[in-house]
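The complex appears here without one of its protein chains, the remainder shown in place.
After this line comes subunit A, so read on.
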Amino acid sequence: MNVTVDGEPQPARAGQTVAALLLAAARVSWRDTRAGGRPRGLFCGIGVCFDCLVVVNGIPDVRACQRVVADGDEIRTQHGAELPEARS
């Protein structure tokens, strides 16, 4: 599968969650908070806490622990509260 994290190609396997892929890539955080700019990553791991948000294919606020990677996914760090990228 062709998956990138912040522009860099990253090995991915079928059924892997975005959070597992990021942790396997030695990333422990992939978001910073809106007010304090503090790093966040996985917390509850089961879709409850919304801490592990990440941008996938231009769409922000995707829970990395719930989203399963798909071929072609472009995953990137989320900075604070983001709006979806304009679609052409």
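Keep in mind that, in the parts below, a contact is a pair of C-beta atoms (placed from the backbone, for glycine too) under 8 Å apart; a residue touches a chain by one contact, two chains touch by 3 or more; residues count from 1.
In this section, contacts and distances are computed from a predicted model.
Novice: UniProt name of the unshown chain, from "Cytochrome c oxidase subunit 3", "Nitrite reductase", "Cell division protein FtsX" or "FAD-dependent oxidoreductase"?
Specialist: "FAD-dependent oxidoreductase"
Novice: Over the whole complex, note the residues of subunit A touching the chain we left out.
Specialist: 14-17, 19-20, 23-24, 28-29, 33-36, 38-51, 53, 56, 59, 61-63, 65-68, 70
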